[in-house]
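Left out: one protein chain. Kept in place: all the others.
Here is subunit A:
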């Protein structure tokens, strides 16, 4: 047996290399979000024209320097309409998310924490609702209450809630069965204190990321409803309504549908990207 402890033949030099990936995706998402928030707060600053001003002489103009996104059939500036429509679209998205998460929290918490029979019943209800496609559920509700901005918010909120309810139930259950809750029980803490200090905060924390994701998705769903004529009606510049209005001119003026579509996609991607980053940074804290 020979065993040497020689001086290394080729001493590995201490290296340092920067291989941190620049989060340019996050930067772009934040920039997009900043634009939308500005459009929400002060559309008059960003808009170049009056979104409702008719100019029939310049109807259906292609995008140009004068009209960045082109003009619609009545000569209204599409860019300005998109900017002014941000408020409606975002508020519908945020409102729907608020409705959705509120319903989800209530149902999810009952399904996780209530007694056997109540929890079982609520759980079945969530599962039955979950079995419906989101849009179908939303359509059903709008049909019942009639198309309006309010029904759009409500329908999308209810339509997306079963998925979140299931998620919240899972979060609460895993927190409830965790080692730290058992440790707190062993310390003699009361049930209420454990719920307040451990179960609820740990169940809700992952929702921060979900909120961002959900706003983006809700806008897509709300736009779908508006596109089908079941939301805010034209001439409102809400993005789904813009899509719906442009539909008639899709062969002559495709920008009228393509550009609002791209705007919706941009917002959805920006919200999703930010949501994912929030999620990743939360998980990093846990591992």
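To be clear about the criterion, a contact is a pair of C-beta atoms (placed from the backbone, for glycine too) under 8 Å apart; a residue touches a chain by one contact, two chains touch by 3 or more; residues count from 1.
Criterion: contacts and distances are computed from a predicted model.
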{"item": "Record-based protein name (UniProt) of the chain missing from this complex, from \"RNA polymerase sigma-70 factor (ECF subfamily)\", \"Membrane bound hydrogenase subunit mbhH\", \"YCII-related domain-containing protein\" or \"ABC transporter ATP-binding protein\"", "value": "\"ABC transporter ATP-binding protein\""}
{"item": "Sole contact to the chain not displayed, among A:202, A:218, A:236 or A:272", "value": "A:202"}
{"item": "Residue, one of A:48, A:121, A:143 or A:185, that touches the chain absent here", "value": "A:185"}
{"item": "Chain not shown, touching residues in subunit A", "value": "1-12, 14-20, 178-180, 182-190, 197-198, 201-202, 205, 285-287"}
